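Every protein chain of the complex appears in place save one, which is left out.
Let's turn to chain A:
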């Protein structure tokens, strides 16, 4: 313990962030003592992600003995859930309720179409019932039958289960039975892979709480094995410290503790990208952002207000698979550059929702794709560099792509291949803008109050058009858009979120008890942060409550300025927040206090993002940064200058039309728009008048 706190107090000058994505493992290594940054991109190794992580460290020529901190984002748990590649897990639950996980909430996957398939996360024969029952107030109706419990545990062990879930009705109201079952599991269960439902989520709603617990249990052994193996391999190469792992709430937690709440790592990759965006925006003086992350197979959107990403406790990662722990609210709104364009039976051009995916992918990938996609349209219009096509011998050419556009889209629409490609981009941008708008409206925000933060391989190709569509005045593209998730690992804070349910009409709330909850949450958060071997610059505390009008079901998150609010202050802040969100005043109806929330955030030393682009690579003038020109379609062909990002002078000002290329993305500055590079190497594009 003492050694850890010594480390914690020490300076951490070499920090590596490593994010494992679907295709690539990205690494960014900051050495603040020497003022250098190293980057690496290596293929993800799906069978064992650790191999890719080590490869990335090798590629960056990292000296593991000199590294002070490794922060890791992993898709181990996400993939396991989506592919149902899970550990054999058993569930023990209240008599009469074993099918809750299979019945769900009476839904179907889509509004129209009566087909659908659903596979429960734990099969029926591994869901066992025992006598025990609490009522809704937490009174014991049927005592816990410990013999039946032990027998059920033994049955599940005999069946070969590796992990166990204990999930009893109303355990949020009185956890005594679950806690006792946990004690018995500690004696009986052969390993530590035991999830006690209420400890992860202490809220009513048995399906959501049960699925959250079941997801946790069935990925826990996988995550445990993975991080242990990774830590061992890193140690064997000389790394001397803790590995930290990213959580879906955008904070990080020690690899030693992460498996206990494994469900929190699901969706951590996208969360980490949003954290990097918030960090970058704060340094750039643009703290209100909508992130637009468009890759080859998906497009994700999130909202950041005052450098704080919106967080949701109610994420559903796929049909009937809710994970109700606080996570950065990242919404997938589209299929990315691989979205397929086609003519509908009504003769209308439609883009998406289906995607060519990574294989075969767009035609221009040269992996056998034959259907026109957004990426191919970008290629035809000169927005992507056609020289890239030549790297595939015998692969597609501009002519062959044009022929496909002509045949599949141009002819039915009565336009040329180029016009068809331009139409694909226009329709795709419109649809994406609509989707971004729905995300911001659903969070009660007007997109015009934000700047668009564009990243991912295809984000900066489309972001200015989408911003224009939404009335957003500025677009920010960070220095290294393709490694944003890895950067998120480097800049992430330590973070612990707490939610306690009160659920009482406001006028009958014991406010002293509320103050006590806040105090307890705060103390627990600080205790957890103290345990981590990470240097902390400051601790921030964010307090909020969830409220609603009596009779309502939706909750509204109300931020507070202190952990000791009065009843009147709660009422006033709620009404204010409600009006801001819905433009409706309802002062006659009573309000109700549902949840009391605290987030404790341990901030780490400031990272100097200006190091992301090596100052030595910068040229003194814009002309010298120019690599050439090519014809690009902006409603007509325009001879457009092409620049290399790393060569741009520090204070570059670029008037559209222009294209900026770099290793991991292509940025388009449309005619009339102006790009300015700031001190951190961000390019901030101010949109000109609508075209």
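Everything that follows uses one rule, which is that a contact is a pair of C-beta atoms (placed from the backbone, for glycine too) under 8 Å apart; a residue touches a chain by one contact, two chains touch by 3 or more; residues count from 1.
In the analysis below, contacts and distances are computed from a predicted model.
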Can you tell which of "Sugar ABC transporter permease", "Lauroyl acyltransferase", "Iron-sulfur cluster-binding protein" or "N-methylhydantoinase B" UniProt lists for the chain that's not drawn?
"N-methylhydantoinase B"
Determine which one of A:123, A:395 or A:473 touches the chain that has been left out.
A:123
Which candidate, A:46, A:136, A:519 or A:615, sits in contact with the chain we can't see?
A:136
Touch as defined at the start, partner being the missing chain; which of A:13, A:552 or A:627 qualifies?
A:552
For the chain not shown, which residue from A:437, A:480, A:573 or A:618 touches it across the whole complex?
A:437
Since one chain has been left out of the picture, which residues of chain A touch it in the full complex?
96-100, 102-108, 110-118, 123-125, 135-136, 141, 169-170, 172, 204-208, 344-350, 413-414, 423, 426-427, 430-431, 434, 437-438, 441-442, 444, 549-554, 581-584, 586, 588-589
